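These notes are about the structure you will find just below.
Missing here is one protein chain; the remaining ones are kept as they sit in the complex.
So, chain A:
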Amino acid sequence: MNRNRRNFLKVGAAAGALTLTGFPHIWSRNASLAYAADGEIKVGVLFSLTGTTAIIEESLNKATLMAIEEINAAGGINGMKITPVIEDPASDPATFAEKARKLVLSDRCVSVFGSYTSASRKAVLPVFEKQDNLFWYPTLYEGRECSKNVIYTGAVPNQQQDDFIPWLVEKFGKRWYLIGSNYIYPKEENNYCKKLLEKLGAEVIAEEYVPLGHSEFSSVINKFRSEKPSVIFSTVVGDSVVALHRQYRAAGLDPATMPMASLTTSENEVAAMGGDAAAGHFTSAPYFMVFDSPENQKFVEAYRSRWGGDKVTHFVSESSYFQVHLFKQAVAKLAASDISPVTIREAVKGEQYKAPQGLVKVEPENLHCWLRPKIGQCKADGQFEILTQSADWLEPNPYSAYPNQKCTAEGLKEI
């Protein structure tokens, strides 16, 4: 005890001296402050409310806030309320980094829920790794990341493709046209897709990348017409998805013989392009709004009564919602004085939750989630019809395209 006090004094004196000389090392000073104080637990909510990705990120913001309200209304976590600190990073990676710093350093949030694009996740990553804080990322992404400071609750390539690709090959055939936006996500998804296709003896007749935000697909559609692929595997994202679907339909192509198979077209994108343009095409995802489960019924009803009857839920807003509940379960296991980003990370390992999509679990090795992939076909009313669903939950493997690498609790391992 004495020793501790002496140490404390020493540290305090050193900190004081350094402050006076103009080199403050405030870590030692702030470290004694508890994360959970005055019966509240502060968490950051970091989704763009303005800028180019605001439409989709607002729905994630809403799902996150709704989950927090639910938990607080039910008595909070061991009597403590979750206090959300909401920031608007304005769809700009630099602003994402600035706001993440504010949430972690200035507000001392114990976790931050947020972000949609990979670019924004990459921008905030150094903040969380350096401060050993925790970032909860709800979006499906390309994998190949192994950070002990991120809980990934969206799907990685193997979870969306393992069932989907063989199913499509069997149903439609072996001539595949890969079209994607030109950045890392589509390239990685296609890297894995090509591996699966090779195993199945299918052929890639074209692999094409259009610039992000591209909206003029007539030459691509002409190629569809002349090449007659049996499946168009689309990893086009954002506004381009809307343009591609509309122009496909305007060109009079038929989804029954040449369907587009997508990993990113959710109810949200369909709402933007109109159900007519999306009807007949396929998406693989762990969650669809029409999924029939008591948890999902409750989720959709609560979402619509909270945010408006015309709102849709989709596979990223669902994971935004359930990850807050996983957070709650992890924190509930801890004594109030023990709550910190590191203890929450340890507590959430192996944690299970009955999400709208079904029971999910956090994989202790790589902090990604075991999810329940489904295949949906879009209908003209803007909803999907679920055609198949995996019999069991599926393990996340962020390095699925790279069998000699494995993400473990100790970091990335070469095998």
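Here is the rule we use: a contact is a pair of C-beta atoms (placed from the backbone, for glycine too) under 8 Å apart; a residue touches a chain by one contact, two chains touch by 3 or more; residues count from 1.
As a working rule, contacts and distances are computed from a predicted model.
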| item | value |
| --- | --- |
| Which of "Urea transport system permease protein", "ABC transporter domain-containing protein", "Peptidase S8" or "Oxidoreductase" matches, in UniProt, the chain that is not displayed | "Urea transport system permease protein" |
| Per the touch definition above, residue among A:E70, A:D162 or A:E188 touching the missing chain | A:E188 |
| From A:A37, A:I55 or A:L212, residue that would touch the chain that is not displayed | A:L212 |
| Residue, one of A:P93, A:G173 or A:G274, that touches the chain absent here | A:P93 |
| Chain A residues that touch the omitted chain in the full complex | 19, 22-24, 26-27, 49-50, 86-88, 90, 92-94, 97-99, 101-102, 105-106, 118-119, 122-123, 125-127, 130, 144, 182-184, 187-188, 211-212, 405, 414 |
